[in-house]
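A protein chain is absent from this complex, but the other protein chains hold their places.
Going by the order they are written in, the chains are A, B and C; count residues from 1 in each one.
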Amino acid sequence: MNDILSILVNHSPALIVAVPLFGAFLTPLVGMINDKLRNVFVIFITLLTGFFAVILVNEVFTNGIKTYCFGAENPSVNPVVRIFFEVDGMSAFMALIAVILPIVAVIYSWGFAKEETGQSKYYTLILLMTAGILGMVLTGDMFNFFVFLEITSISSAALVAFWTNKKNSVQAAFKYIVISSIGALMVLFAIAIFYGQYNALNMAVIANSIGFGFLDKIALVVLIAALTMKAAIAPMHMWLPDAYSGAPSPVTVVIVGTTLASLYGVFRVVFTIYGKQFLTILRSFGDFAVTPSLIIGVFIVVLAVLTMIIGVFMALKSNNFKRMIGYAAVAEIGYMILAVGSAISTYFIPTGTTTVTMAEHGKMALTGGIFHMINDALDIGLLFLVAGAVYYATKETSLNKLGGLSRKMKYTTVFFLIGLFAVSGLPPMNGFASKLIIYQSTYQVNPVLAIVAILCSIMLLAVFVKVFHSAFLGPEISSIKNVKEVPRSMLIAMGILAALIIFFGLFPEFVITNIVEPAKNALLNSSEYISAILGGV
Amino acid sequence: MIPLANPVPYIAVIGLVLVGLFAVVFKRNLIKIVIGITIIESGVNLFLITLGYRENSIAPIYTSSPGGLMSLPVPQALTLTSIVIGVAVLALMISFIVHIYRHYNTLDASKIRGDEE
Amino acid sequence: MSGMSKIVKTIASLAFPFVMIYGLYIIAHGHLTPGGGFQGGAIVASGAAMILVAYGSVWTMGKVKEKHLSTLESTGAIVFIGTAILGLLFAGVFFNNFLFDSNLIFNIVPTGGSTVGILNSAGTLPIMNFAVGLKVVAGLFAIVLVMAYATTKMGGNEK
Partner (left out) sequence: MSKRNFAAVIFFTIVAVFLFFTALMMHPFGIFDDNNQPEMDDRIIDNSQTETGANNAVTGVVFDYRGFDTLGEATVLFTAVAGVILVFRRLKK
């Protein structure tokens, strides 16, 4: 028994991607036999993926970075010719997010998509999307990252257009695939530059030999531009509310994962690949040294503030339930990169020019930012599932046509309240835990940032209180008189997310020490990432 | 010192990318935007293949090869992958365009807006 | 599209076997000469697309259902990933070339340098080539067929 388990642990990086892929290839065949069997099969596949993710994450958090080479037991490492998966704390953290969301989405879809045609392809694409996200976050090879990026963007674009009879869905899907294919081509361009210079595709090898010449700067700019485009950071955030609101709700939940995976790509590029170059002093004015980390950090912070403000104001203006949550999702992404940007600009400063406390604040900001990633996935996911439930029951998403739902849909109302508290950062929910850390640490970096962040949170609260008031309270609207509570599977899916939200809110310390801290340490320690491949561990 | 030895292939690559980018940024017809993306993709593929060339080399295939230096195989493999990915993206984009035309009766990007309801 | 003239139909059906054989040759010799599963698959699929253009999508849809193509494609993909998983079972590493150096099929190791090339070599590579070829044929043809059929059936403006 122990033998089998250790074999599974050893091969978990490969199996965690192979299982959803295999399931996706098999789903159309199973779907020809029986619909119910197919649904059970898909849920089984997602749960199996979750199982592998758990044993992999457990292994990584106890024994450090795990590498897996495809195709050979004793691969040559000098030079690296084969594809490696390299799972460090950050990848493991992202893998956890990437397996929770599809499980919820698939359970929810059982009830939600019952009436639709083309369900086999729908489930196939959800599984492919899962595999793509997992591949993106686990891989240690640049080109492999590009391939999985394309898998996620193609499958999510196809699913955004699931309701082809709706104008909004189709045009959102087109916008989304244009943005993501241009982004992917930019990533490929940067990969070609790396390949031409270092004759390597492995991230650790590139990170080891990277300099900071003109071509490296171009590659950095291209990579950051491409991945921020895919992560919906302002000014390229416009596709996100469209795509999020156009897609069926369970699909949106998984697309949140793809957005976070692109954000992970930004972190991987900035922290790991260019990590060695952070402290090169480009120019110094007396005591003050300009380093790449400072420039990148300030740049990201500016984008973050822009993203938050745009997201919140557009959410205030909007009058559609799902679009509103979409804009709130944009604002939430702003919080994450605000924290990470301030971490980059303060933590990596050459010794002598800074105090130790500043670096500590940077570290804390990074903790908050990473913790907020998983919280954002859960909060926004829950809100979208609630919006999907409302749509399922009433066939409406416009707030003008909704009202008095709280009497008919008790459970959904409770879940909405939980999501509302979480997304606007009120205690006892998880959003409070991570946002508090972000406020505290960014206040030390620059008080203005913290004030903007708090104001945005308050406005988010206002936005969702408005939704609560107009959709769930108030008089019943005659057109939606005979509304019923949604099917049980949808309630279970929302319940899973709500339970996780409350758990994370009640025991933030537990989550931070067990999941977030390893991820943060992995990001800050790029030399470990390099030596796991090159240095014989 | 900028190494100026024969950058013509790279300049051709940049030319292709810029032509594609021009179409994407300035054209309004959706089909033209898609054509632009395809041209950018060809540019990037050409970039990869260009990186794999070695002077006086033969194709990296041993079957009845005359012997001698071989050009680099990895960029060719990468290009192959990227071409197939390009086909896949193109197919999906075209099918979206078919649906967009059914809904809006136009392909002008400035007239295609989602409703804000 | 209700198909083209009789001349086009005749020529297309005459040319189709040759295109098919050429594509199969490209797939089968993928590990020896330029080409492989993708390229050969694309050739066969374009031959099938030629038939589609000549006879029209409605006729073709009557002969080949997209369900069958979907099954075929899934089969190709499963064979491909299955070969990779067999590598895990037999040799202990995902994607291992386990047939190479074994005493089964495709097991001849060429001596280094310029050789004539032996078809029975390269381990799992020919199997993967065929799997990918099957997948590409079914996939590309399914895309073309579905698009052609949908646009003829529903016309331009119908919602």
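In this section, a residue touches a chain if its C-beta (ideal position, glycine included) is under 8 Å from a C-beta of that chain, and two chains touch if they have at least 3 such contacts.
Quantities reported herein were computed from a predicted structural model and do not represent experimental measurements.
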Chains on display which the left-out chain touches in the complete complex:
A, B, C
One chain is left out of this view; which of A:137, A:158 or A:483 touches it in the full complex?
A:158
Write down which of A:15, A:98 or A:125 is the residue touching the left-out chain.
A:125
Mind listing the chain A residues that contact the chain we can't see here?
21, 24-25, 28, 70-71, 76, 79-83, 115, 117-118, 121-122, 124-125, 128, 131, 135, 143-144, 147-148, 150-151, 154-155, 157-159, 161-162, 164-165, 193, 196-197, 199-201, 213-215, 218
Chain B residues that touch the omitted chain in the full complex
2-11, 13-14, 17-18, 21-22, 25-26, 50-55, 60-63, 70, 72-74, 76-78, 80-81, 84-85, 87-89, 91-92, 95-96, 99
Of the residues in chain C, which ones touch the absent chain?
30-34, 36, 38, 66, 70, 73-74, 76-77, 80-81, 84, 94-95, 97, 100-101, 106-113, 115, 117, 121-125, 128-129, 132, 135-136, 138-140, 142-143, 146-147, 149-150
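Note that in this section only the chains that are shown with their structure count from here on.
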What graph shape do the protein chains here make by touch: line, ring, star, complete or other?
complete
So, what's the distance in Å between the C-alpha centres of chain B and chain A?
28
Mark out which residues of chain C touch at least two other chains, giving numbers and ranges.
159
Could you pull out the residues of chain A that touch at least 2 other chains?
none
As the complex stands, chain A meets chain B at residues 143, 147, 150, 154, 157-158, 161, 164, 167-168, 170-174, 177-178, 181-182, 184-185, 188-189, 192, 195-196, 201, 242, 246, 318-320, 323, 398
Touching residues of chain C toward chain A in the complex: what are they?
67, 70-71, 74, 77-78, 81, 84-85, 87-88, 91-97, 159
Any idea which chain B residues touch chain C in the complex?
59, 61-67, 80, 84, 87, 91, 94-95, 98, 101-103, 105
